[in-house]
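Just dropping this structure here.
Removed from the display is one protein chain of the complex; every other protein chain stays in position.
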Amino acid sequence: MATTTTATTTKLWGGGKSPFNVEYGKLMMWYFLMSDAFTFGAFLISYGTIRFSTNGWPDPNEVFKSFPFAPEGMNAPLVFVSIMTFILIISSVTMVLAVHAGHNMDKKGVVKNLIWTIIGGLAFLGCQAWEWTHLHHEGAWWGSNPFLNADGTASSTNFTNYFFTITGFHGFHVFSGVIINIVMLIMTLMDKFEQRGHYLMIEKAGLYWHFVDLVWVFVFTCFYLV
Amino acid sequence: MSNEAVVHAHGAVTTHEGHGDHHHEHHHHETFITKYVFSQDHKMIAKQFLITGMVWAVLGGLMSVLFRLQLGYPDATFPWLEDILGKWAKGGRITPEAYYALVTTHGTVLVFFVLTAGLSGTFANFLIPLQVGARDMASPFMNMLSYWFFFAASIVMLSSMFVETGPFSGGWTAYPPLSALGDASPGSKIGMDMWLISMALFVVSSLLGGLNYIATVLNMRTKGMSMTRMPLTIWALFFTAVLGVLSFPVLFSGFILLIFDRNFGTSFYLSDIFINGVGALPNEGGSAILYQHLFWFLGHPEVYIILLPAMGMVSEILSVNSRKPIFGYMAMIGSLFAIAILAFLVWAHHMFVTGLNPFLGSIFVLLTLLIAVPSAIKVFNWLTTLWRGNIRFTPGMMFAIGFVSLFISGGLTGIWLGNSALDIHLHDTYFVIAHFHIVMGVASMFGMFAGIYHWFPKMYGRYLNNTMGYIHFWVTIAGAYLIFWPMHYEGLAGMPRRYYDYSIWESFKQFAELNRFISTVAMIVFAVQLLFLFNFFYSIFKGRKVTTLNPWGATTLEWTTPIKPGHGNWVGEIPEVHRWAYDYGKDGKEFIAQTTPVGADESHH
Partner (left out) sequence: MSHSVGHEETHGGGTSEIKKVTIILSVLTIIELALGFWMIGMENKGLVLAIKGAIIILMLAKAFYIVGYFMHLKHEIKNLIMTIVVPLALFIWFIIAFLADGNSFRNLRNTYDPYFKEQSTIKVEKKEHGSHGAAAGAHADTTHKSEGAVENKH
């Protein structure tokens, strides 16, 4: 068996075929996502660096404690953002189901799940828009931070600067993901993939969408929990 | 279970799916636009990168001549300067603002546009499909976009030189606060915004290119071309692409934060700042050091993005023209890999004197000095490849040997600078200028020249003129040493870089003569580069024609294509590869092409 494995390896890398058994588009998508991971990584690490070089920092539970239509002064930390998190997880699940349906050449399943994914993405963007508006009304924006540090001292604007920059950049990714998914939906409805005989494009769009969800896992932890 | 069955269990995904058999005979209609402008042929895109890079090299070189004029003749006036530069050279003397703008643009342009786009853009595009045996890049369309994003970046950068307040003038590294505050200097205004836009476009271009190079090398190799049969050029270009794909995004993030600092009142990089005439700024809590970390997280891999392609091409050219296999092929790959990894771990050695934690600094010293190991392996392997070789001194070979010489000379001073204690004295002096110009600037230019002389026959079906090539080589290598060797002494004496006029400093007055000498040599070397340009464009149309498929007697696949290959490179099937790329002087044969099947009685290498 050992010889078989080595022989397989040499054959995989021997040229004339993909060593990973994937077409180049998927490979490029993976490496693009890796490079995008470095973009987000650099943002989050910068945020961490500034936090480490600052004496005080606002308590997220004091800042993110509101909820749409809730009475003024209601204290509900973490609730709204956990809803956002679940929306994104669920939309990721529907995306997997769409990719899965694509593997089985099940056009109806692809369409249904893509629509759910798009709705999930839009719902997430809506939540983010509400949160941004709410914070903006409280006086938070790039270059302006109404919140105090957890210990009651004055806080630098970098708390809001980073919050808006990084969630904004993530929101931009969600937005482009929704656009990509809408294009995929239209292409599916036009039977483009049926004609090609495979739904590999959906798979690549799916990779991108999951990456957006993945980034949110990190953004959510870094800004709301830790 | 047979091996075949194991392979098929994974389901077969073949490589050349995009461009299959319809390329065998190449007849589809091409207009001037699709052939020369929006071309998707990797060879044409390579030439576009090369010629755009050359335009920038001339501009960037001219800038260095202008500021060397100021440094060599600080008291003289040249009325013709005012004729061409207008208010930037009032009274025939370059103004301080113009001097800083020239220095900054020279650095940006040479590092990014010439030695990144011009070097790896050209040769990755040209050589990867030809040497791995592919009809084109994985995605020719993205490849085309890569060039046009670079072109757009070029246009924006070029335009920034003509705005009223001048181009950015805070150094090519664009450290805040000079880069973050429009009020800091004239060049920090619109010129800096354009600089950022241009660089963002450049990052997009380099990502599109890099993803393509990686996917092509991994997925599109022809049958039999296993990774360890690839020429070292491809390995080097592959690692270059990986470096770019993983490090440019970090720079991009840094730039986005900088854009916010410039325009939206944030203070990522700003704290405790007072500007004359403006007063104290409300921006508090940021860290200028953070920008330097982000910048150099790209900046250091960038050095290897510049150097690795030159290393790869030099390995190939040395081997071909020594008529010997490259010495230590696997060690060469290993050291390329080690350099690629270490490139990501050593960025803060550019920041020893910023207030970086000294303990952290000592780790960076250790990691930095580790780079000497793979570098030395490469140098010794090049030397042992030459050893007792049957050397043909073609111009390409001369430049390749020149590269090795420069890499040794410049690399040794790197060991000095890598020590944080020595760096306290040497940082920001002419010693640093001398070090990185020799090891990264001139050495990579030599790699590029070597590549151009060597593969020109493949690019245009003609040879470059040899006599002009030899003149070009000897003047350039002598000039490079005459310019940069003395700078080491100036730097050891503490002469700082980026000063406008050293004659007013008691301690640096002694170097007036030396500075004039350096400036004179710089102008001569620049003039010789114009000779090369003449040679290049003259030979495209009038050079001696290539009459044989394989003029250098090389083993690699690009020489199995027609003399002027069309889009798709090979007529008929792509050849299959049976051996590594370095079977020179084996079994009494001068060379054995990669496409030759291994004979029954052949010896093992």
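Chains here go by letter, A and B, matching the order in which they are written, and residues are numbered from 1 within each.
To be clear about the criterion, a residue touches a chain if its C-beta (ideal position, glycine included) is under 8 Å from a C-beta of that chain, and two chains touch if they have at least 3 such contacts.
For clarity, every value in this text was computed on a predicted model and none was experimentally measured.
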Listed residues B:38, B:73, B:344 or B:489, member touching the removed chain: B:344
Which of A:132, A:175 or A:218 contacts the chain that the document leaves out: A:218
Footprint left on subunit B by the chain that the document does not show: 10-14, 16-17, 20-21, 177-178, 183-185, 242, 246, 271-276, 280-282, 284, 287, 289-290, 293, 297, 344-345, 348, 355-357, 360, 363-364
Absent-chain interface as seen on subunit A, which is shown: 12-13, 19-23, 27, 30, 34, 37, 41, 45-46, 48-56, 61, 77-78, 82, 85-86, 89, 92-93, 95-97, 99-100, 102-103, 137-141, 143-146, 148-149, 151-157, 197-200, 203, 206-207, 210-211, 213-214, 217-218, 221, 224-226
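In this text, only the chains that are shown with their structure count from here on.
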Geometric centre distance via CA averages, subunit B-subunit A, whole Å: 35
Interface residues, subunit A side, partner subunit B - complex: 4, 7-8, 10-25, 27-28, 31-32, 34-36, 38-43, 46, 49-50, 53-54, 142-144, 156-158, 161-162, 165, 169
Residues on subunit B engaged by subunit A in the complex (per definition of touch): 1, 3, 6-7, 10-15, 17-18, 132-133, 138-139, 142, 207, 210-212, 214-216, 218-227, 229, 245-250, 252-254, 256-257, 260, 264-268, 283-287, 290, 293-294, 297, 576-577
